[in-house]
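Just one protein chain is left out here, and the rest sit where they should.
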Amino acid sequence: MIALASIRDLTVTYRRDGNEVAALKTINLDIGAGERLAIIGESGSGKSTLALAIAGLLPASSRIEGRLDWFLPSSPSSGAKAPPSVLPDISPPRGEITPSFRLSPITEIASKELPSKLPISPLAGEMSGRTEGGGTDRQPKFVPLGGRDIGFVFQDPSASLDPVMAVGKQIAEVAYTHLGLTWPQAYAKAKSLLERVRLPDPDSALRAFPHQLSGGQKQRVAIAAAIAAGPKLLIADEATSALDTIVQAEIVALIRRLVAEDGMTLLFISHDIALAAELAERIAVFRHGELLELGPTAQIVDAPTQAYTRTLLDAHIGLDATPLLNRAGLNA
Amino acid sequence: MSPLRRFLRKPEAVAGAILLAALVAMALSAPMLFPGDPQAIAGPALLPPFQDWSLPLGTDRLGRDVLAELFYGARTSLAVGLAAAAAALAIGSVVGTLAGFAGGLVDEVLMRITDAFQTVPGFLLALAFVSVVGPSLGIVVIAIALGTWTGPARVARAEVLSIRERDYVAGARVIGMHPLAIAFREVLPNALPPVLAMSSVIVAAAILTEAALSFLGLGDPNRATWGGMIAEGRAVLRTAPFLSIVPGIALVLTVLGVYLAGEGIVETTAVRRGLS
């Protein structure tokens, strides 16, 4: 497996009312380029914290230790329009492997390997990446940038979309910012994206506001915005949990198709192990901030090594589950 | 972190609290430090400050002790400011809660009454009320509250309109709770934080309004008030400016202290709500 990102000893601590709560404890995980990896866990498992940490979206008040190394093509897609059409062309000769950077927003932690002034979070990394990129360092440096290299789909599209901006503009803005397109080009791109996410009547949808769309349609728009810049990695954090079963199945099918077409890597965060098993090639099971078990989907589903994973599997109530109801009782 | 410690980390809030504490100390200690009537003659008229250490801030035109008047004035300012603000907040939140929760005709009637009060400038209303009923401490409190309860009422109503759609209000109805109990037990306590956030501004405004009324001679004539002292000093502004300046400074510091401390409290509690 060629790694897209490699997480080592990642620990994230939140401060809450004076107490420190560890949301993630020394996580080690490789994300393979082009794979569909599901992160499974219940509330408090740290699965969303992991998604935010990878996307560089953790709040500044959190403390982050450990490292996250990216293995991305070294040329940031400053002018490139076309999203990669085939599976990852990431076959990095040693020299092109991007340097690692310390994960940590704004706080302490000096790096062991790098001068302390190196990019400290993907967001900050974007700025220093642009300014230092050519000059100061001999090695080509590349730090992934949220929106361009990482697409993020949140659980609640009503909260992630701007309620007072037409959806066409919201998608075009991503393309305009990251692909170096002119505004008309970006707007045309937005329309083709709305077609790709199968929104009925993309022309009028461009001018629609989020409140005029249904929950499923809003999530399609959010996905269109997430993939607008042709990211290498798509993170879907409980992206279907607020939707009903039918719409959920449609969105899962959409994500599967887009990921395959664009050769994206998918990180699918979910509490639903059955849903994850339908979509992912590998499953990582999280509990209380720890990575309990990681393996191919078939192995996790059929031969889990952890009792907790078995509990999750047994707790699934499928259409073939033994009814809990004792029917004899009713008319007694 | 406890709200107290968060409060103590804000220097402006601490400064406000110190000013406020000094004011409260003045108000409480007045009868002990100056057991006599502050409006009694204590020495020669128009004695400048820092001349006679038994009368540190000098005397006014009638020979009254300025320092004693200042201390007793703090009592009046504080009492009227707090009482008027409390009355305004209480009336406002009850009216706003009833209007927002009941809706329909009740809402319509209550909000039109609110409109009517809001179209008349608050100070004019207070002025008219005191001139008709006559000046006394209680009347001044009511007069000031009359002009200020509308703001809290509107904020409370807006908050209640959003809270009444929440599941826990539906839950209270399902459990069979009486609508009035729902309004005042379930809805009002949760609607209060943004209303209370207005209290620092309202207390500060009430203190200023009281001073303005006293300045115009509509304060309680039997009490020392800072507004009254300024008005008294106005006649000799050229020869004895300290008579107006001293109570003026006291007024400014009080309003500043109330405002800074109030904002500090609101901010620290708001942070706590945001976290939970």
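Should a chain be cited, it is by its letter among A and B, assigned in written order, with residues numbered from 1 in that chain.
Just so we're on the same page, contacts are C-beta pairs under 8 Å (C-beta built on N, C-alpha and C of every residue); 3 or more make two chains touch, one makes a residue touch a chain.
Throughout what follows, contacts and distances are computed from a predicted model.
Taking the options "Lactate utilization protein B", "Hydrogenase expression/formation protein HypE", "Peptide/nickel transport system ATP-binding protein" or "Zinc protease" in turn, only "Peptide/nickel transport system ATP-binding protein" matches the UniProt protein name of the chain that is not displayed. Only one residue from A:Thr13, A:Thr49 or A:Gln248 touches the chain missing from this view: A:Gln248. Within the entire complex, the positions of subunit B that touch the omitted partner chain are 166-168, 170-178, 186, 189-190, 276. Listed by residue number, the positions of subunit A touching the unshown chain are 42-43, 214-215, 243-250, 271-275, 277-278, 301-303, 311-313, 315-319, 321-327, 329-330.
Here, only the chains that are shown with their structure count from here on.
Look at where the CA atoms of subunit A average out and do the same for subunit B: the two points lie 53 Å apart.
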